[in-house]
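Only a portion of the chains appears, each positioned as in the full assembly.
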Amino acid sequence: MTVQAVAKTNPGRFFEDYAVGDVLTHAVPRTVSGGERALYHALYPARHAFYSSDEFARSCGLPSSPLDDMAAFHVVFGKTVPDVSLNAVANLGYAEGRWLKPVWPGDTLRSESEVIGVRENSNGKTGVVWVRTRGLNQRDEVVLEYVRWVMVRKRDGDAPAPEPVVPDLAKAVDPETLAIPEGLDFTGYDFTLAGEPHRWGDYEIGERIDHVDGVTVEEAEHMMATRLWQNTAKVHFDVGARPDGRRLIYGGHVISMARALSFNGLANAQIVAGLNAGAHANPCLSGDTVYAWSEVLDKAETPAPGVGAIRLRLVATKGHAPFVLRGEDGKYRPEVLLDLDYWALMPV
Amino acid sequence: MTVQAVAKTNPGRFFEDYAVGDVLTHAVPRTVSGGERALYHALYPARHAFYSSDEFARSCGLPSSPLDDMAAFHVVFGKTVPDVSLNAVANLGYAEGRWLKPVWPGDTLRSESEVIGVRENSNGKTGVVWVRTRGLNQRDEVVLEYVRWVMVRKRDGDAPAPEPVVPDLAKAVDPETLAIPEGLDFTGYDFTLAGEPHRWGDYEIGERIDHVDGVTVEEAEHMMATRLWQNTAKVHFDVGARPDGRRLIYGGHVISMARALSFNGLANAQIVAGLNAGAHANPCLSGDTVYAWSEVLDKAETPAPGVGAIRLRLVATKGHAPFVLRGEDGKYRPEVLLDLDYWALMPV
């Protein structure tokens, strides 16, 4: 007797299953601890002192080191995968991301997403879905929010197209709306322990920094990372999931790798506060050596003592290929893996 | 001067070294923390909410999330390897396994095994040893017990055969004897956060579930896992230990991988409470893609509020091969890696 072979498993949502205004409560809340912090340091060459040392964080006015901002992002993001991107063809973009509260060891995170846009593609086979995702802690405080849009397959090509709704998204987060961790004070900042002398005032808009170091990535590492964030997308784990027999590396793994590499030149860009935009330009595969470079896009003052905001473009490349982003055709060059636009907080 | 080259190292026990009634106190107690929990989530796609979220565990009546039941099993099992299976030819089976107390971060586990059976094989070169292993915490409470039997080499083929003692083992753990964690109450269970709507009442005896997802396993992962459990069997670590130059993956790695994959379709089978039987049907090697399917073997009520017991067969396969267990010859098909029979607790 074989009863309902796949009826109880999650087939994921298709384009038709999203309607503007729906709120998806994502499953599997997650408590984080010193274990996640240690693993983050094992998986990425993370050296920003604020997340490495409780004492350093205390000298900046916080009670201890929070979980790395990108680790918090990955935990929140991972929960959305079964509901948002299991049948996604492509992860198209990010916008309006803000880290609103530090995540502490012992906190439990959960995620929810509101559908804020849908638009069927002209081929009738896929559509674009926009969601605004929020990560919440056990006190129901929003710790993180961002907009993501993905291309999703239709279940039924003959299903009628919904009324298109395309959200009007900010090109960049207004720096006045960035959330600054309560108590943050960089006036007593120790540049020696942080690793570099360069302060906010030392960076010029337009300046580019080659982060010099490269890391060759392995299957075991990216799978451990992606599982740690409870991201279930098959393409990251199963060699049979893609026609080329290669496991696609989770884009967030590349983000964290590049952000960690950016220490060398941006050691004082301690805290990620806003996510303006992001594109996973080309797939990253095991054996690739990831390098990174950054460009200063903007700067802003903040009301917090000694704290400035810096807007950075962070580019990850396959091999050492600094400062070239797009070809003559305007498309990302094949060695570009990631083009991320974010706000960081640093000592002025 | 070369004094006693190997005299101080542990050669392991041979068949002659076991006598019924012997109690082996296994070495190297181990304290677990949030680090083990994080690593468990990095090594396996573990998503059962009860072990992922302290808040979810609290909503089920417990003070916080215990260590994953299988992680507890691996820690207890690992300690037995130097005394039980260092010279084992094969791990033959499990029976009468029960998880008796949750294991909390900060607990220290140790193991002891009582020899409950011995029987020399007709070839005179090997014998079967049955042990009942108990895992104890720092309060001397038994947190876990199970029977395991292994085939062990004789040191001396001419040694006389002992009087055979074959224990009479239960075919399955009586569900009335399953231990339910103190305070467990599923009456306020949140199916949305748990990830699936299917409750105990929704599963039928005989029902089979294809868990759909596959994970390709890597050497670094299974070695990290096996070391984490302080399992020292050479075949898992040394390419020179087997004639084929391949590292055999610890059977418990396959158990945890399959159990984690079973989330997709059995997300609410939260707690492993009993181990009825288990066979490592074929070796698992790096590069294999592990899939899993389950069959509902039995169901039982429990006295705990809102808690039902479900008896499941969990089968891991190399590649996607649901629902076929044995060939016409009655033997496990070559793609079957694991055939495990266990009791889980889930909301009614």
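By letter and in written order, the chains are A and B; residue numbering begins at 1 in each of them.
Keep in mind that, in the parts below, contacts are C-beta pairs under 8 Å (C-beta built on N, C-alpha and C of every residue); 3 or more make two chains touch, one makes a residue touch a chain.
Keep in mind that this is a model prediction, so the values were computed, not measured.
Of the identical chains in this model, 2 are shown in place, and the full complex in the file is built from 3 copies.
Quick note on the criterion: only the chains that are shown with their structure count from here on.
One finds 36 Å separating the Cα centroids of chain A and chain B. Looking at the complex, you find that chain B touches chain A at residues 33-39, 41-47, 49, 52-56, 64-65, 105, 192-196, 198, 202, 204, 206-216, 218-221, 264-267, 289, 319-320, 322-323.
Those residues of chain A that touch chain B in the complex are listed here as 1-6, 8-10, 25, 27-36, 38-39, 82, 105-106, 108, 110, 138, 218-221, 223-225, 227-228, 230, 232, 234, 237-241, 247.
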